[in-house]
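Worksheet for the structure shown next.
Note that one protein chain is taken out, while the other chains of the complex remain in position.
Note that the chains are named A, B and C in the order they appear, and that numbering of residues resets to 1 at the start of each chain.
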Amino acid sequence: MLFTLGLIGLLTRRNLIFTLMSVEVMLNASGLAFVAGSYQWGRPDGQIMFLFILAMAAAEVSVGLALFLQFHRRHPALDSDTASEMRG
Amino acid sequence: MTVSAIRACLPLLILAVTSVAVMIGIAIQRNHRATVVISLAGLALSFFSLWTAYSEAPAQITSLLVIDQYALLYMGFLLAASSAVVLLAFPYLENRSEHKEEFYLLAILATVGSMVLAASSHMASFFLGLELLSISLYALISYPRTQDLPLEAGIKYLVLAASSSAFLLFGLALIYIAQGTMEFRRMAGFSMDSAGGFAYLAGLVLVVTGIGFKLAVVPFHLWTPDVYQGAPVPVTAFVATVSKGGVFAFLLRWLRAGGAPSEPVTLILGIIAIASMLVGNLLALRQTNIKRLLAYSSIAHMGYFLVAVVAGGALGKAAATYYLVAYITTILGAFGCLLALGNGAVETETFDDVRGLLWRRPVLASVFTAMILSLAGIPLTAGFLGKFYVLAAGASATAWLLVVVLIISSTIGLVYYLRIIVAMFADSEGTAEEVKASRLGIGPSLVLALLTLGLVVLGVYPGPLWNGIRAAAAALG
Amino acid sequence: MVLLWLVLVPLIGGILSLLSDRRPQACRWIAMAATCIDLLLTVALWIGAPVRQSRWLYELDYNWIPQFGIRFHLAMDGLSLALVLLTFFLGLMAVLASWTEIQERVGFFHFNLLWILAGIIGVFLAVDLFLFYLFWELMLVPMYFLIGIWGHGRKIYAAIKFFIFTQLSGLLMLAAIVTLAIIHQQSRGAYSFDYESLLNTPLSQGTARLLMLGFFAAFAVKLPAFPFHTWLPDAHSEAPTAGSVILAGLLLKTGAYGFIRFVLPLFPGPAYEFAPLMMTLGVIGVLYGAFMATAQHDLKRLVAYTSVSHMGFVLIGVFAGNQTALTGAFLQMISHGISTGALFILAGALQQRMHTREIGQMGGLWSTMPALSGAGMFFVMASVGLPALGDFVGEFLVLLGAYRAHVGVTVLATLGIIAATLYGLKITRQVFQGPNRHNWRLPDLAAREWVIVAPMMLGLLWLGLHPQPFINMFQQLSERPQSVAALQIERR
Partner (left out) sequence: MLIAFYFAALIAVLTTAIAITRRHAVHALLYLIVSLLAVAVVFYIIGAPFLAALELIIDAGAIMVLFLFVIMMLNIGERATEVETTWLKPAVWAGPSALATVLIAELILVAVTSGSSAAPMHVVTPKEIGVSLFGPYAIAVELVSLLLMAGLVGAYHLGRRAVREEEQFGTGTDARRAVFGRDAVHAGSDRTSHAA
């Protein structure tokens, strides 16, 4: 459910910050699913997976935000539609 | 960790240590040349330690990694490709004003990620390897961070790759919920009908989506042209070779470890293969920018791979691997030529840039022509034998539809490959101002020469490599 | 070993001439030397041909890719000997014909020329199907450059069209070859691409039909049989003279050779089944080519369409299913190579002098260039099928053989000969004779051109008056596979 919401957010919002947030929600949802799996099977694997997801999310967000910062300096609007100088 | 386990993952360890060494080196003093030397030394050491690891193979390192012949073979390819990229990148970066050293650090980290992919036998290691690769790539793609195009490409890649990772993870989570294990080996016996079958299926589809994104196959190909065009040329070469190679190695192993490719996955992959071949080639027809053109053609090439994957069997796996090697060699060469054509400040991109190249720089043009011909699959090049093997695999699996689409689409492909060649052979009188040709350094020249040699050797005398690949594919099970 | 040299000499010559790009004259001499050496080698092979014991006169066999049973296997019998002879003869002529025509990038031009020759030789000699495909493709790329760089008019369009037609059909053939090898592996336990072992591969009726269609696609496009011919007029007319000569004289022959060498022996059953269809296609080709030729205004296009017509005869001959017609087809291949090659050379010479290929612009050339016009008349007559010249023998034998197979086809094909006189007359009247309305004052044949034209005339006369050596070469030196296949067809 969270995952779907995140997906909807990803598809509807053009603002880059929002896209990143939506991705974050999706990752969180996956993590939740892993923990649920871990709960169901009574094993710690899923929880460990969640730890990894957390770490990866942190790394991803930091790189992503740095990228956006840099982008913002050039295009203050921060709208992914402006990022279309190249033909899609 | 026993000694033998350490020996077995020596290539990975060495490379990881190299990345730390590079970082420390940067911290002590920024020196471009020294950084390159350290990186190359690390890559080379890692490459030679493959033989040490080979003496231990096959080895299961905890439940995460499996170092077998197959993994080592792929690691070898990845390391070689990565070294080539590093060598090619040196002059490219030399002409730029910003910091150059982090490039190598990131490239090495990405290579580690890719190698982990090749050896992973567990969801966790697969996921971590993939993310290590992607996160390094985000930064690499936008490496010239003060220019618009790379930034844009980086953001597009980031957004799409991050969401694809989320898809992948969710799929993995669903599979985990359904099966209660994350080891690929243990998944083999899982039957579709038991409880959680639906979750398993959904998970499979999502995982295929995630992998499909990384391989840039239709319909997950949207990022490819932008990233290929926007990213700096060495990075594009990296994306096209090391990144895809790692994911590809994983895909083969995953299908293998999950028992025989299960029915739905094969079906999906078959459809994806057909769509990729057709869409990639048709869209490539309309391009005027060579980097974009190569992007679309890469989509088509991934489609060819998938034909071999779908065909399955020992022949299919070996064919796919051979095709991959041929493709890596060729595309590295092609991007190397593009690099050599540009002079740092300006990148060679459009057809106009290569117009009349043959008469301006005959040797380079000949190399480039050879690469393009190999991409097109003309005999005596690696690309042809790759395509031949794929065709053989498809025919032996009696996947006639795939074979026919392969034939038709590679004919379409010829049209645009030939256009590049025609442009190179056209008269250069029109473009009067001669681009001042920058001298090629020793490194890139060496790489290009080796790649051309490899191209011909692979195209003319495939025997030894084919044997190795067959053995490795057999080791896969 | 000699066989290997036959292929290697042009390859090496090509590289040499590419290296000496700076000195155009040297390139030309290198190219000429290479073709001469090979021509002499071939003649020596002919003279020294041993009494036949096995299937092949000469053979060369190395292991290449053992995992797939792919071998570097070259072999020569009478059929390939004759065609190799023709190849080097026309190759030499092509080099001479482009002596003055090509002034730009001479080294690269001759490189391409020689590599095409090497590819063609390879096609004629290879008896490993994989190798065969390899040489088949090797011909294409240089040919593509030849048309695309040194051609005229819409050269890129013509080159790409040529390439795509042949490549698509070639890939179909590759698929068929691979499938054949896999079937062989399934029944015999080992991959093999070798001609002789594949001959004995058991095939079910349906598979054999499909596979044959794969081969058929490639050869019919090259030949070109009727519906697949559309690339030919474009490619022929836009190519430089040497390109046209090689296209018409040699590349088309590889298609016919493929039919004789591979389709008939490998798939006798389907070949028999499809024979009526093929002969019909042949007849359509004969008539259609002839009539289209009559309607052309462009001299080279006209000659190109006559090729379609003549190759229709070859197709009829191949599928007529008896030795006579097959021999006729063989002779037709040789003599058509010479006569059409000569016509293209003359058309090229005219174009060089007049800078046009429009027939309407010509006329009355006899008065200003009697020698060239005389030679032109000679070759036109040969092409039309005048007795005592090479084409006549071939066509006559084809019709004779075809008469036994199918009367209707023969009658219609004979109509084609009548149509041929129409275009023959058109060339004669509108180009060489008639009033010199445009007041052309042009130099006649130069000494170099005499050197080209004279041997070709002699060759045609020889073929027309005393074809026996060639018939022997075909029937005695290579009788088994072809005639066996042909007889098989007849017997059913």
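Things worth noting here:
Basically, a residue touches a chain if its C-beta (ideal position, glycine included) is under 8 Å from a C-beta of that chain, and two chains touch if they have at least 3 such contacts.
Values in this document were obtained by computation on a predicted structure and should not be read as measured data.
Listed by label, the shown chains that the missing chain touches in the whole complex are A, B.
Touch with the chain that is not drawn comes from one residue among B:Ala21, B:Leu40, B:Leu128 or B:Leu149, which is B:Leu128. Interface note for the absent chain: among B:Leu40, B:Leu78, B:Leu105 or B:Val217, the touching residue is B:Leu105. Contact between subunit B and the unshown chain involves residues 1, 9, 16, 19, 23, 61-65, 97-99, 102, 105-106, 109-110, 112-113, 116, 124-125, 128-129, 131-132, 135-136, 138-140, 142-143, 145-146, 154.
By the touch criterion stated above, the residues of subunit A touching the omitted chain are 1-2, 5-6, 8-9, 12-13, 15, 17-18, 20-22, 24-25, 28, 32, 35-36, 38-39, 42, 44-45, 47-48, 50-52, 54-63, 65-70, 72-73, 76, 78.
In this text, only the chains that are shown with their structure count from here on.
Remark: subunit A and subunit B have CA centroids separated by 25 Å (rounded to whole angstrom). Here the spacing of subunit B and subunit C, counted between their Cα centres, is 43 Å. Centre-to-centre separation of subunit A and subunit C, using mean CA positions: 64 Å. Put simply, subunit C touches subunit B in their complex at residues 64-68, 105, 108, 130, 133-134, 137-138, 140-141, 144-145, 148-149, 156, 159-160, 163-164, 167-168, 171-172, 174-175, 178-179, 181-182, 185.
Across the interface of their complex, subunit B is touched by residues 3, 6-7, 10, 16, 19-20, 22-23, 26-27, 29-31, 33-34, 36-37, 40-41, 43, 45-46, 48-49, 52-53, 56, 59-60, 63-64, 67-68, 70-71, 74, 80, 83-88 of subunit A.
Residues 358-359, 373, 378-380, 384, 388, 391-392, 395-396, 403, 407-408, 410-411, 414-415, 418, 422, 425, 461-463, 466-467, 470 of subunit B touch subunit C in their complex.
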